[in-house]
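Removed: one protein chain of the complex. Kept in place: all other protein chains.
Showing subunit A:
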C-alpha cells in the first residue's frame, strides 16, 4: 500500500474493505469461501521477523526462510489441512501395493526461474542435496534403496522396507527442489546463486534491501495457467512487535503471520474493521509446547515427581489467558491433530491436592528446582510465571533462571536445566516429529531438539521402531496406542499445549491459506480485491 501521507484516502480504504466484506469483522471466517471471483494483479504486504539470514530454503530452514521460501521453491507435493497429499510439481503419483515403490509423474512444462527446463534429474539431484545438508531429509531418505528415472518426467523411489510416512516427505520446507544445472559439483554453501535463489515457484526473487524489505515478483512463466494472481509480494522487516501491530493498524501491512504480534494484541487487531483471523495452516507442523523434565537428576528422576508436575499445571488457564483460548490441551504425547492419536487417553487434570500427595509420598524435601523459560517474547515470559506459580502452589520450590536464545540453546543441549520450556514441531507423522523426543538412541549431548530429557525405555524404542515401518494401518495403530499409554503413565516430560498459529490478515486477501503449511506454502493461490 501507499505512504499514508501520499494517500490521504487510507481511512476511506478501510471503510471500503468493511463494506466489501460484510460481517467479516472479528469473525473467524476463513479467507476463502465467500464466493468472490479471483482476479489477477495487486500486491500484498507481509510482516517478516526476524529478518531471514538467506532465502536459500534448501540450505536454511528456519521459520522466516520457510515463510518466504515457499514462494520461490517447490517440492513434488503439497498437503491439505487434512494432511492429504496434493499435486505440486508432481501432477500424479502411485504407491505400489507392497508399499515399496513410489512413482511420481511430473508436470512436463516446468522451467526454473532462469529458463532452464525442470526434469526428473533435478529431483534425484535434490534428494542427494538435501540428504547432504539437512538432518531430517537424511532420516527420511535413509529408507530409500534406489531412485530411477524411466523418462524425463517420471521418478520412481524404491524403498528398503515399507515406510508409510514416506508420502509425507515431499513438503517444500523438507524437500525443496534444487536446480541441478546450478549446484552440481559446486560448494553448496558458497554458491553465488544462494544470493539470488532459483526455484520453480510462482514468485521470483527480485530485491532485498537488508533491514527493510524483501521483494518477490510474479513468475510470468509459471507452469500452471493463470497462477499466481498477485504481481508483487513485499516482506517488511520490522523488528518490534508493537511496531508490527501499528503497521497493520494503519493499513501498511496486509498479513501478520503467526507469531508476528504478541498474543495480547491478537484480539484487538482481529476486531479491527476489515480484519480477519484464521487458525488454519499449521497442520503439517503441529507445534507442541512442552516442559523438558531432566529425567537424569534430582527429584525429576522420580516418576511421582513428574506426575505431580502434570497435576500441578493449570493448562486450561494458560490456554485461555495466554493463548486466547485458541490452543488445545493435549492428553498425552501425541497431538490430537495426528490420526495416530489415541482418544482413549485422558488428560491429567489440574489437581494440586493430588500433586501434593504424590510429593509427600516420594518424600520431596523442598530441593530447589530451576525453571528455564523460553526467551521468545512476552507470552512465554508470562507463561513461565504462571507455571512457576502452579508448581509453587503444589509445594515445589522453584527458581526461575532466564537467559537469551543462545543461552537457552546452550543450557538445553548441555542438559544443564531442571525444568525447561520448549516447543517442537510434531509434523505429520510420529516417526518424523515424535519418536525423536523419546527414543533412547536419540540421547546425545549437543542438540536442543533430540531426547534431551534423557528418558530410556526399551519397549518404547521397540514400539516406535516397529510402527515406523509397519505397512498395515491397524497393526501400526496398535503399536502407537501402546506407546502413548506407556508415555502417558511414565511422563518423561510435561505436555503443555497444542499451540495455535493464528494468522491475521485483511479480509480483502483471499485464498491466503490453502494447505497444511499455511503461509509457508506461498501465495500461489492468493488474490486481493482491488479496493484501492
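The working rule: a contact is a pair of C-beta atoms (placed from the backbone, for glycine too) under 8 Å apart; a residue touches a chain by one contact, two chains touch by 3 or more; residues count from 1.
Note that contacts and distances are computed from a predicted model.
Not every chain of the complex appears here, and the one that does not is recorded in UniProt as "ABC transporter permease", selected from "Dihydroxyacetone kinase subunit L", "ABC transporter permease", "Glutamyl-tRNA(Gln) amidotransferase subunit A" or "Succinate dehydrogenase cytochrome b556 subunit".
Contact with the chain not shown here comes from a single listed residue; of A:238, A:419 or A:497, that residue is A:238.
From the options A:161, A:410 or A:440, the residue with contact to the unseen chain in the full assembly is A:410.
Counting over the whole complex, subunit A has residues 2-6, 8, 10-11, 43, 45, 50-51, 53-54, 60-63, 134-136, 138, 189, 194, 209-213, 215, 232, 234, 236-240, 242-243, 246-247, 249-250, 252, 403-411, 413, 424-425, 436, 444, 446-450 touching the chain that is not drawn.
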